[in-house]
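Yeah, one chain of the complex is gone here, protein chain that is, but the others are all in their spots.
Should a chain be cited, it is by its letter among A and B, assigned in written order, with residues numbered from 1 in that chain.
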Amino acid sequence: MNRKWKDAAHLIRPAVVFLAGLLIFLGLRSALVPSDFGKWGHYRAGALEEIRSKPLRYAGKETCAGCHVEQAGQWEAGKHARVACEACHGPAAAHAADFDKVKPARLDIASLCSGCHEKDAAKPSWFRQVASAEHSGGAGCEGCHQPHHPKL
Amino acid sequence: MTPVPGVEGFMYPNEVELQWSILIVLYPFITGLVAGAFILASLERVFRVKAVRPTYRLSLLTALAFLLVAPLPLQLHLGRPERSFEMFLTPHRSSAMAMFGFVYLWYLLVVLLAEIWLDYRADIVRMALTERGWRRWVYRALTLGSFNVSEASLRIDDRVGYAITVIGIPSAFLLHGYVGFIFGSVKANAWWSTPLMPVVFLFSAMSSGIAAVLLIYMVAMRLQRRPLDMDCADTVAKYLFYVFLSDFALELLDLVHRIYEADESFRSLDFMVHTRLWTSQVLIQILLGTCLPLALLAAVQLWKWSAPARTRIYWAAGFLTLVGIFAMRWNVVIGGQLFSKSYLGYTSYKLGLVTREGLLPSIALMLLPFGILWILIRLLPPWMGKEIPGHGASPATS
Partner (left out) sequence: MDTSRREWLTGAGKLFVLGFATAAGVETSGQASLNSGGYDVRKHYWAMTIDIEKCIGCGNCVRACEKENGVPEGFFRTWVERYEIKGADLEHPQVSSPDGGKHGFPPSNRADTKQFFVPKLCNHCQDSPCVQVCPVGATFDSPDGVVLVDESYCLGCRYCVQACPYGCRYIHPEKRTVDKCTLCYHRITRGLTTACCEACPTQARVLADLANPADPVHEFLRTNKVQVLKPHMATRPKVFYRGLDGAVR
């Protein structure tokens, strides 16, 4: 029995090496796994807060209407009532946060209007669209239409 | 339709650029060689195929050399390689890829290193006592402090080694099979998604591993100016033939099944094979890389050839097999990304040269295992003097 053990004793050594490695691994693991991992699922719970804290670029139409009351009133009564302010004016959260220093960009009305309203067979038939060459002979849209209240 | 460079038809905008490059072709190829080489070793150890004994230690060293290189293409490919340890910290149990770290470590430590240590122990002890200089310290470290090489202890080594090899066979299957599952379980990809994928990967892995060891064995004998053990070479080649034939049958089954069922993806995939994949799949993988080596190996089984003729056939068949299996990996990985998931278009793969995922790093990664193998062979010579070391034998006299 003793003899047998002596002849198998060398097998302890790689086993010890393996075990030591395993313990080091477990130790490292407990140190390195983020503390909030696994709280609500297999992910780092802190990620939710990080993603939520990303900056806003679009303010949302309620914010615009908060200051630009007159334009908002016109717009609500007109055909563009479903088109949000920033859909044309672009992202305005920076402007809303510091309206004196940051102004929204000037708009290129011609391309803005035609982007939606240029006639195209793929656009749904209920949507008001015109072939601008026939419609106005190339004249600018704002000559006749007020964008906040476009119907003539 | 507005043309996008390299794209034919329509692809979802984010699909145009391939996600997995040649590095991801290399990884299954390398782990395939590992698994295959180990299976060849187990043929002798567990299934007592005495004839392949001369390749036993070489197979183990080959497996180790390739296994050490295996994680490198993956690391090079990751967007954030410095975070790869996260797979050990928080492995996601539903992800086949999360298995990688553990299966790899298990196979490296418990199977390969343990088996190599047990088989070489007698020689390591001898060299620890007889070598001089820095080599002496290397061998002394490898003995792990035990110098007991009595008959009884070596017999125990033999028994434990046998047990490890028995565990090692399913472990080798797992090491490479899970790679097949990584592809085969992606329902979004019609080219990859099939239950046959892990099995096909496994059989092609075994083919490539056996072919690699055959070639390395013939090269080693040539370099050492020793006569080739024809009995060994013939047996290895015979196993290569049967395994590769099985692999071919499985791949044909997948192909026939696809053609017959002709589901929504079929027309798109069929077109892709006939155009973008014609050279790599039909010409290189199937004709040159499978049919030709199978024909050569079949010829050896059917008719009598002289030893020099058989040797030349084995050189050709072995090399062609490796080309064919590499092409198979290429066609699976790259091919699976050349067509759109809308089945309406195709893109192209731009292989860089000196970029991180380019051709030159790939070649370097394929050459590296041979460099490591050379070091391993110098450190742990597979063939000591004239005798071929057996199992449980007393320290070989050199």
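Rule of thumb we're sticking to: contacts are C-beta pairs under 8 Å (C-beta built on N, C-alpha and C of every residue); 3 or more make two chains touch, one makes a residue touch a chain.
Since this is a predicted model, take the numbers as computed values, not measurements.
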Footprint left on subunit A by the chain that the document does not show:
34, 37, 39-45, 47-58, 60-61, 80, 82-84, 86-87, 90-91, 115-116, 118-124, 126-127, 129
So which bits of subunit B touch the chain we can't see?
1-2, 10-15, 19-20, 77-81, 83-84, 86-87, 89-92, 94-98, 100, 182, 185-189, 337, 340-344
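Please note the rule applied: only the chains that are shown with their structure count from here on.
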Distance between subunit A and subunit B based on Cα centroids, please, to the nearest Å.
44
Sites on subunit B touched by subunit A in the complex
85, 88-90, 92-93, 109-110, 114, 117, 121, 144-146, 148, 150, 152-153, 155-156, 160
Partner subunit B, residues of subunit A touching it in the complex
3-4, 6-11, 13-14, 17-18, 21, 25, 29, 32-33, 37-38, 42
